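In this view, the complex is presented without one of its protein chains, the others remaining in place.
On to subunit A.
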Amino acid sequence: MKFTLSWLKDHLDTEASVQTIVDTLTAIGLEVESVENAAEKLAPFTIAKVLTAERHPQADKLQVLTVDTGSGDAIQVVCGAPNARAGMKGVFGGPGAYVPGSDLTLKISAIRGVESRGMMCSVRELQLGDEHDGIISLPEDAPVGARYADWAGLDDPVIDVSVTPNRQDCMGVHGIARDLAAAGLGTLKPIAIAPIAASFACPIEIRIDDPKGCPAFFGRVVRGVRNGSSPAWLQQRLKAVGQRPISALVDMTNYVMLSYGRPLHVYDLAALKGAIVARKAHDGEEVLALNGKSYRLDATMTVIADDAGVHDIGGIMGGEHSGVTETTTDILIECAYFDPEAIARTGQKLTLTSDARTRFERGVDPAFLDTGIALATAMALELAGGEASEIVRVGTPPVPSKTVTYRPEQARTLGGLDVPEDRQQEILSRLGFGVATGERWTISVPSWRRDVDGAADIVEEVIRIEGLEKVASAPLPRAAGVARPTATAEQLLERKVRRTAAARGLNEAVTWSFIAEEEAAPFGGSPWVLANPISEELKAMRPSLLPGLLAAARRNIARGAGSIRLFEIGRRYLADGERSTLAFVLAGDRAARHWRTGKAQGFDAYDAKAEALAILAAAGAPVDNLQALGGAASVYHPGRSARLSLGPKNALAEFGELHPSSLKAFDLQGPVVAAEIFLDALPQKRGSSGHMRDAYRPPALQAVKRDFAFLVPEAVQAEALLRAVRGADKQAIAGVSLFDLFTGQGVPEGEKSLAIEVTLQPSEKSFTDEELKGISERIVAAAAKTGARLRD
């Protein structure tokens, strides 16, 4: 909401400086976004007279002017404007002047060999409008040498206030003045309107067929208007706040709206046929609005129509057909009340915003219709002449009579500020509230404060005017002792795995929660696809964190990164919930070429497995019991991926090398390996019995190690053999590890050699040779069940 200082002073009797006004506005909740004074910007520009204008010797389109700037000497200026001529007066900027519209600082220069010592400016160059057809032409009586901004009355700061949606009353200068007056910055000037005599009965029937959407419609005809341009003062004010002057009557409606927050509409009476009716639109009915666009309406929308059709999308935008023009002679002024919720819905459906909608959907003052139509009529008569009809008042505006019960100590108990009762009463009265004091106060809410309906609202009014900065800090009550642990189990888990991954050399990224639909497909698609995505790439809630990381990996490779280890902790979005997940992607070099290790090495699926297990271990998962089963997502290579599971159903993680088609889809060169750890699937820690650990009892006797080399069919998985061996003698065997895998010379075709080390732990006494032999035999027998035989 923009207004100028002089405009404000029409409503507020004040001596306060601009700075005080601006500071106060922000302090009472009307945040000032900017203050601009065109006069400051345009200070170097003065009024000058063109003495001579000659054709530039080197250029057809340029002229060489001499201008009188009031300094005595004639100054030579090269000018490209077609309208420059001897004798005219315009606006001159000399060397050193900053031209805001062109963003340049003038200096003495030679233009096609002719020296130019300044510039005659256009409207656009001074940021006073869009016109750039020629230089500004001033009237004959403009005083040469005077500062242009002063002469043109531009010394009027424009204040831009951000009005929060609850404060419709401040969508007009008058309401802002009321708040400032309450804050002690002067006196609110009352609205003065001389009574306007009605010289004839209103010649058009006004009717409401949709009392819900439009509870009240006040109308009045003015006959015999001449709708020319509005006067300079009005144009200047509108332009200052960014409105385009159109014609006297249109400018009048905008001026009343900006001054009082009261939208109006003016119809060309000649364009109306029969009665004018506020009714629901018919489904499919169309109207060409004043913005030049056509809108298709439906039966939920309130319109103003005549016998021929719709003339106005009620409370949002007028129609082109019945808008006033230069030739309009008779007008109908509409001052109506539209239901805020209905306006909001219609505006949202049509995606049509307007100054009127902004005000109506926030709820204009329902008690202001008479004043509004009086202000409009008075101004229409003043600007365009004519005579006014009687006012027709159809319907009843819903003026609420709201009262709020309030205890003055609530300023302290809720607002944290002790404000004396008489001061509270003064603040509320100045804001227009009626106060009946007592043990509990009964406060009547003014019709323009739709936002106030409880004691908390009254506290806010008192505190914001008294000064929020006066609220003193008060420490929260503090529990005895040191701070208690507050992290949730999920948070602790995420912290552990995050810092484990980072400590292992992985870099944490944060990628979008939404991905392209086709990226979700290899994970079974996304059950959550946005209806209004920002783009196709950011449309489906991710069922996996991998697509985001793979895209990040590709970007890093494009930037020349040699080795990529990215991880992310975030949610997968599944049909039945959001699941905490850690994913990582390893791409490029596992190790760059190095004098110790030789050539660069790529990643393989076992790197992914190692990282996944390390992270799972940090998370407290029973990694020794995990089985690597098939069936990982189709984004992985089917033969080089696995699910790490506790039993066949409960997968804690998936890892593997990416499928070549995934690489292609993400435009990556392989091999790329990845894993996802499903943090939500980790078994919950059982309730621990305090901090005490089991007693430390190291075995009394030293363990014995024995190696076995087995030949097994290629298809047998190492895990099957290890598991079998481990189970051969659960008492004696403390550990089994695989230390060699070999195929080739000496190993029959279709078989592989697996060498394992078995750790045997004696308990009471050392193993005898007999016992060791027995254990070995059991191991070989157990291995044989997987198809393994001892290698000779």
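Following the convention adopted for this analysis, a residue touches a chain if its C-beta (ideal position, glycine included) is under 8 Å from a C-beta of that chain, and two chains touch if they have at least 3 such contacts; residues count from 1.
Basically, contacts and distances are computed from a predicted model.
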item: Chain left out of the displayed complex - its UniProt protein name, from "NdhM_2 protein", "Helix-turn-helix transcriptional regulator", "Phenylalanine--tRNA ligase alpha subunit" or "Sorbitol/mannitol transport system permease protein"; value: "Phenylalanine--tRNA ligase alpha subunit"
item: Which residue of A:241, A:468 or A:614 touches the chain not shown here; value: A:468
item: Of A:151, A:512, A:742 or A:767, the one touching the omitted chain in the full complex; value: A:512
item: Given A:340, A:522 or A:762, the one touching the chain that is not displayed; value: A:340
item: Contact partner of the left-out chain, one of A:6, A:83, A:166 or A:329; value: A:166
item: Residue of A:117, A:147, A:362 or A:640 in touch with the missing chain, whole complex considered; value: A:362
item: Missing-partner contacts on subunit A, residue numbers; value: 26-29, 31, 164-167, 340-342, 344-345, 348, 358, 361-362, 412-417, 454-457, 459-460, 463-464, 468-469, 471-479, 483-488, 490-491, 495, 498-514, 528-534, 538, 541, 548-549, 551-553, 555-556, 559, 561, 564-566, 569-571, 573, 577-578, 591-592, 594-597
